[in-house]
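Dropping the structure in here first, questions after.
Shown here: the complex without one of its protein chains, the others still in place.
We call the chains A, B and C, going by the order they appear; numbering starts again at 1 in every chain.
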Amino acid sequence: MSLQVDNLRVYYQTLRGDVKALDGATFTLADGEIMGLAGESGCGKTTLGHSLIRLALPMRFIEGRVTLDGEELPIWDTEKMNDFRFKKISIIPQYAMNAMNPTRKIGRMTAELLGSRKVDFKDILPELKRRLDLVKLSHDVLDMYPIELSGGMKQRMVMVLSTLLDPSLLIADEITSALDVSSQKAVAEMLVEFRNRKCCNSAIVITHDISILYQIADSIMVMYAGQLAEKASTETIIHAPRHPYTKLLISSLPEVGVKYTERRLTGIPGNPPLLLDPPVGCRFRERCPIAFEKCIEIPPFVEIEPGHFIACWKEAGTHAQA
Amino acid sequence: MKKQKKKNEFLYFTLRNRKLQIGLSIILFFLGLAIFAPVLARNEPFAYVNLRGAQPPSSEYWFGTTFFGQDVFAQFVLGLRATFLVGAIGGGLGTLIGVLVGFTAGYRGGIVDELLNMLTNIVLVIPTLAVLLIIAAYLEVRSIFTECIFIGLTAWPWAARAIRAQTFSLRTRDFVDLAKMSGMKPLKIIFTEIAPNMMSYLVMTFILQFGGAILNAATLDFIGLGPTNAVSLGLMMQYAVLWGSLLLGHWWWFIPPGAAITAIVGALYVMNVGLDEVFNPKLREM
Amino acid sequence: MRKLFVTALSIIMLASLILSGCATPTAETIIQTVEVEKKVVETQLVKETQVVKETQIVKETQIVEATAMPIVETFPRNETLYVSGAAWGPASTWNPFQPGSLANTTGTIGFVYEFLFAYDPMTGQMTSWLADSGTWTNDTTFDVTLREGLTWSDGQPLTAEDVKFTFELGQKYAALWFAPVWNYLTGVTVVDDTHLTFAFADPLYQEWENNLYNIPIVPQHLWEGRSEEEITSGANEQPVGSGAYLYMSNAEDRNIWMRNETWWGISVFGKPAPKYIVDIRTSSNNVALGMVIKGELDLSNNFLPGVAELANKGYVNTYFAQPPYMLSANTAVLFLNTTKKPMDDAAFRRALAFAIDVPSIVNVAYAQLVKAASPTGLLPSLSKFDNQDVLASLGYNFDTEKAKQMLADAGYVDVDADGFVEAPDGSKIELQVTCPNGWSDWMAAIDIIATSSQAAGINIQAATPDYGAWNTELQGGTFDMTLNNWASMSNTPWTLYNLLFRHPIQEQMQSGNFGRYDNQEMFDLVDALAKVQMTDEAGMMDACSKIQELMLTDMPMIPLWYNGLWSQYSSSTWTNWPSENSTNPTLPTTWSGYWQLGGLMTLINLKLVTP
Partner (left out) sequence: MQRYFSRKLIIYALTFFLAVTIDWMIPRFMPGDPIRNMLTRVSVSSNPSAIQMMYDYYTHLFGLDLPLWQQYLNFWNSLLHGDIGISTYLFPTPVTDVLWRAVPYDIFLLVPAILLSWYAGNKFGAFAARSKWLDNTISPLGYILTATPYMWLGILLAWFFGIVWGIFPIAGAYSFNMQPHLSWAFIGSIFHHWFLPFASLFLVGFGGWAIGMRNMIIYELEADYSHYLEALGAPRKLIRQYAFRNGILPQITGLALQLGVIVAGALVTEVVFSYPGIGYLLLAAIQNQDYFLIQGCFLFIIIGVLLSNFIIDIVYVLVDPRTRRGMTGESA
């Protein structure tokens, strides 16, 4: 068991009150598992990803416990988390295009970054070069400025950089959304390759694009309105989802491969609730075709089959009762 | 609904922002003095009211009297009027020209942009004050109004530059493309889609132009190229220095006008940063 | 080469400084205590002589072309006179024929170049200078005898040939200001080295005698090879003259003069006390005033408002210990444009003279630093030419009620009840009184003129165009009424009346009669005055009386007050300054053109304060 998250709550502070962007998430991630994290915009998937590595204002830690390789992560403490960042847990940010300091040569920036983490650049240089080969980047990029690289190159460079210290957990945030289709595929495959080569132990891939997950993820976790809806193996989620939201999500895709990016789910009537003051109970209740009285209570996220978790009174009824 | 909320939030931040509160209250204080100047000033600004000449502040003359026995307070509050007038007209004109040039360049693009941008950059390099000095030096009679006009006419380039950049980025945004595709007329696009998004920029540009115009006018006045027939804060400083107030220790003559200019311009700058924080949520945390 | 020299010299000086092992104190430390000052000065004296010696060694061995002027590191306070108030810009010319620009190098005429005569306005006497004597042998012949033993500062003798050469330059070059003298001068004949004769046809005696102390004599041996351009407009950067001081150096804000130890006048007048004169240009009153108070400036001839207050407290010294504190230098006259209505009406002009509040100008605008002018316009030094009878019957004084009455009598009545009178033909009167912008004392004065005239019912507003615009209006005759004071202190009333009634009337009036007062009778009277012999005081008085009577009847312009000979001094280093208590007071001024009016005598009379 690589990652264990228990009842994690992270809110956003705003002037009108807390936005309950992540309201009680409990799940685990196995060694070597690549887990896709899917859901509509604003469902809390990015909040979840970021809170694991860099919980910064206006995010506010409410409660919960995160354990990585048996060690508890002090995610509420920015300073203490520094010991874990990069070495134990790392991220490929959504803004990979702008993630590197524009006025430093990439090699130098890497060296300075490593130096600040007490890692000797010279020791790691051979490995760095191997990994550049792996992502098909010339070693010359180290002597270049970010602006001299194309979008895809930057993406790959950031990938190499983020995983350079072989973190146990890698969070990949929308790593493909800014790329064209062919690059998307290549980057996605590289991620798997990285995992295979133990450049990272396990990974959480946050994306809008379920088709990418279909290609690379071992499992998929679906979120809705700040809460977990369903987690299961990729095959199960795509072909046999149980949660009514997952079902609608999957069925609304004309075919696998089409993004549902910013478009509203036309197949699902209504809008996601405002997380400033979310409805009590199951947050999907108001849009759910199969909702019933019980849904006024919050459904627990329970394992209905080995490795298949779901938060729905109806689908997991018996288990929930128990 | 969404728009309404956005507006409220903006207003909320505006009223809550400490920098804006401080800046605005200073400006309003001086504006009040300027507006009620005729009521507050108990004497004509140039009348020789105190036959004993220069006297320090007293209950009769709040800011004392000048070398000639003129009421400094009367000159001060009336001078504030000139200051605000120059700021409003000079700064307003500078902003207006800047917006027209910058906007046209940014929105039209192509050769128009090339030309206007080149013009902007050329005028930008020429030191404004040097030009102003020369123009002022050759004008026979100078009023506050002509001063405003010339300050406005020379102050626009950097406003144009900023507006152009902003227009450029807005022009390529999705919603403008969408509007274009839906066959909206350019003018309508400008007013309904672009202008609202530029408002924050315009307000900030105007504020900076306002402050800049005040400083420029003060400099001109001080050098003796100010209005030939009016009272202003810069002229007060000029007279104070000319009539030996430093040496004679008539501090009440040269301190208030400079302090007022500093306070007004400083308040404008603080307001500008405050507005920046309101418009740019990223900066709110500091 | 010169650069090399300076550098070499600098290095030597630096070395000597280091060797002597002491840092030169700044001016401030010198002034603080007298004991310290003395000590310092001693060390500096030693140092200075040392440096000068070395300079000469360098000159002899290496550089022949270098000028003999030494560079003085720090001027010893007890040998240096600091003055200011003459220069209004950086030095640009040492050409004695450019009187206008010479203000910036005051002393070019007076220190370096000298005149045949000097004039002492305190006594009203012409005194001999280069000339021992000058006499009219008949109505058209003027004989001049030069002093014996006159020399130029380069050692050459100054002879009658030099004088002849100088005067004949005016014949050759019309652009020289004294060229018009040749309208009536017919020739100059040298009799011998010290004697020469001027021959005239119908001479203007008054102008001629004025010229005698205003035309600077230049050395023929250095000037005869020069081109017209060099003579009329060259900068003459290394002036060689005959006078008491030598030009030493200049910078943006100062001119420095050094005493001419071989000056012929030392044996005649005595040795001017200060070895060095540093003439400082101060743009700001604060600076000059502050320096006088601290004793850093010995004599300031700047107009310093508020100086009355400081004089009363004893911080500075002035000629008079009480108002007006200053001697009078020239007359501020309100010119009225007689080509415009209603200034074309003598009755209106006379009423205006009564309406102007001169006492307020004196007391408020100038804080009592000036005196109200005599209605004749003549300076106190020429007051013997004021006709008291004319003044009694035709003089004017500030009297609003009388002004109102006179206006009413002349048909100027407030028809539309707006508080201001209308002209007899019913037209509105709206006039402007002007002076150049930034001339702050005058600006205050025209404000008072406007206000007091308004009180008498005349709608006059003050306006301050820029100098250029003002000047265009002045000379082009487009102003309504304006202030002017261009007649300088003189030996003859003719100078003032020549300014006031300059004729003929031309499109551009460049040097007088700006209001275009066109009265042949007056012109004839002024011309008649010009031709009266200077020695004929009764004749002059008679001519002046006629001018004054017509002037005060017609009132084409209104003399208002005398601008002061601004002068405030410190007695911390130098003393024996002229004052009302002096036995033989001279003019305490450094202005260009005043050295020959007693300014130089002031320097000669100075004494070092004995600590």
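We adopt the following convention: contacts are C-beta pairs under 8 Å (C-beta built on N, C-alpha and C of every residue); 3 or more make two chains touch, one makes a residue touch a chain.
Here the structure is a predicted model, which means the values were calculated and not measured.
In the full complex, the chain left out of view touches A, B, C.
Screening B:G69, B:G211 or B:G226 for touch with the missing chain picks out B:G211. Residue positions on chain C in contact with the hidden chain: 9-11, 13-14, 17, 23-28, 30, 71-75, 77, 80, 82, 89-90, 92-93, 95, 98-101, 103-104, 174-180, 183, 207, 210-211, 214, 232-235, 249, 251-254, 256, 278, 280, 282-284, 286-287, 290, 294, 296, 438, 466-469, 471-472, 475, 486-488, 495, 498-499, 502, 504, 506, 508-512, in rising order. Within the complete assembly, residues 53-54, 56, 81-87, 90-91, 93, 95, 98-105, 112-113, 116-117, 144-145, 147-148, 158, 161-162 of chain A touch the chain that is not shown. The missing chain lies against chain B, touching residues 118, 121-122, 124-131, 133-135, 137-140, 158, 211, 215-216, 218-219, 222-225, 234, 237, 240-241, 246-247, 249, 251, 254-255, 257-259, 261-270, 273, 276, 282-283, 286.
Note that only the chains that are shown with their structure count from here on.
Seen from the Cα centre of chain B, the chain whose own Cα centre is farthest off is A. Located most centrally within the structure is B, per distance between chain CA means and the overall CA mean. A straight line joining the Cα centres of chain A and chain B is 50 Å long. Shared interface positions of chain B, defined as residues touching 2 or more other chains, are absent.
In chain A, no residue touches at least two other chains.
Of all residues in chain B, those touching chain C in their complex are 46, 48, 51, 53-54, 67-69, 137-141, 224, 228-229, 239, 241-244, 246-248. Contacts from chain C toward chain B in the complex involve residues 284-286, 289-290, 293, 304-306, 309-310, 360, 364-365, 367, 437-438, 440, 444, 447-448, 463-466, 468-469.
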